[in-house]
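With one protein chain removed, the remaining protein chains of the complex are shown where they sit.
Chain nomenclature is as follows: A and B, assigned in order of appearance, with residue numbering initiated at 1 for each chain independently.
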Amino acid sequence: MSGFHVHPAAINESNDVGSSTRIWANAHVMSGARIGSHCNIGEGVFIEAGVIVGDHVTVKNGVALWEGVRLDDFVFVGPGAVFTNDLRPRSHPDLRTPRTEWLPTNVREGATIGANATVVCGNDVGAWAFVAAGAVVVRPVLRHALVAGNPARRAGWVCRCAETLSASLECGKCGRAYDRADGGLVSK
Amino acid sequence: MSGFHVHPAAINESNDVGSSTRIWANAHVMSGARIGSHCNIGEGVFIEAGVIVGDHVTVKNGVALWEGVRLDDFVFVGPGAVFTNDLRPRSHPDLRTPRTEWLPTNVREGATIGANATVVCGNDVGAWAFVAAGAVVVRPVLRHALVAGNPARRAGWVCRCAETLSASLECGKCGRAYDRADGGLVSK
Partner (left out) sequence: MSGFHVHPAAINESNDVGSSTRIWANAHVMSGARIGSHCNIGEGVFIEAGVIVGDHVTVKNGVALWEGVRLDDFVFVGPGAVFTNDLRPRSHPDLRTPRTEWLPTNVREGATIGANATVVCGNDVGAWAFVAAGAVVVRPVLRHALVAGNPARRAGWVCRCAETLSASLECGKCGRAYDRADGGLVSK
């Protein structure tokens, strides 16, 4: 419980926050949420019980992480991005989705969720993928895929460094090279 | 004024909140807003004077309800959904829309507004309709319609239980059946 920073105007109720993590004003981390080390939890972020956030994760302002959302190490979530955990929400007490039918969303290592993107639950985002700003994800996103639009479609592949890859799957910026493999790309 | 719950970090200025309603942290309900019973007003929600919210309504995190917005009983508003009340907003003092030209938005019984959806004012959402996550509503939404995309278009019909209906307008999940009628579907 030591070695992390909570802004005086934030509410942290979790006893499982890693070292060097910073939680900014008006954020609210609930008891039972697990947050790794060296994370940046932005202003007004809400993190529900049961959420798991890895190390070196950035969650920008105004994002809510619901039970069932898991962010692996090095994930970036842009400002105003929105997650869900109920595919068919209704508010009538007789029509609510049983908790056993809520769907998880796993965002894998190093992926980026762009500003104001929407990730519909049950659709995992592969490692180092890049969901463009404003995209609405309604299908799983492959490793290293760049997706954009509403609904989000694959618009290319991106490098770990986030540069778009040419057809040869080599990065013109950092030189990393990739091969196609099940579920997207893997480093050569 | 009794029997509802306000989080210590919320601001409630309304004297018209129904029993068993919960108002979560950093929410702000203004004087002159009317909220029914058994509602769930999420973290960071803002409810302006003049807004009317029915019973058993859920408003998830970060939603603002402006003067002119009315949510009937059993409405669900997903996280980050955005309403408006001015079709042509300008900030120059000589160019502001007179309040008499602001447009209302009525969301009818049981409807769902999906996560991060946008509802442009003046477009009512019919009973039990379902606005998909990320949709941008620029036309009225019929009863029981499912709409998606930017701009939002009708992508099907949904049951009260939120399941998509087949062409026969019978629900494969709960068995309810519907007929076409002016303005969408009605229960058989």
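The rule we apply is simple: a contact is a pair of C-beta atoms (placed from the backbone, for glycine too) under 8 Å apart; a residue touches a chain by one contact, two chains touch by 3 or more.
Because the structure is predicted, anything quoted here is derived from the model rather than measured.
Checked against the full complex, the one of B:18, B:80, B:110 or B:126 touching the unshown chain is B:80. Of A:46, A:76, A:157 or A:178, it is A:76 that touches the chain left out of the display. Even with one chain removed from view, chain B keeps its contact list with that chain: residues 11, 26, 28, 44, 46, 62, 64, 66, 80, 82-84, 88-93, 95, 116, 118, 120, 136, 138, 150-151.
In the full complex, chain A touches the hidden chain at residues 9, 25-26, 38, 40, 43-44, 56-58, 60-62, 74-76, 78-80, 110, 112, 114-116, 130, 133-136, 148-150, 160-163.
To be clear about the criterion, only the chains that are shown with their structure count from here on.
For the pair chain A and chain B, the distance between mean C-alpha positions equals 26 Å.
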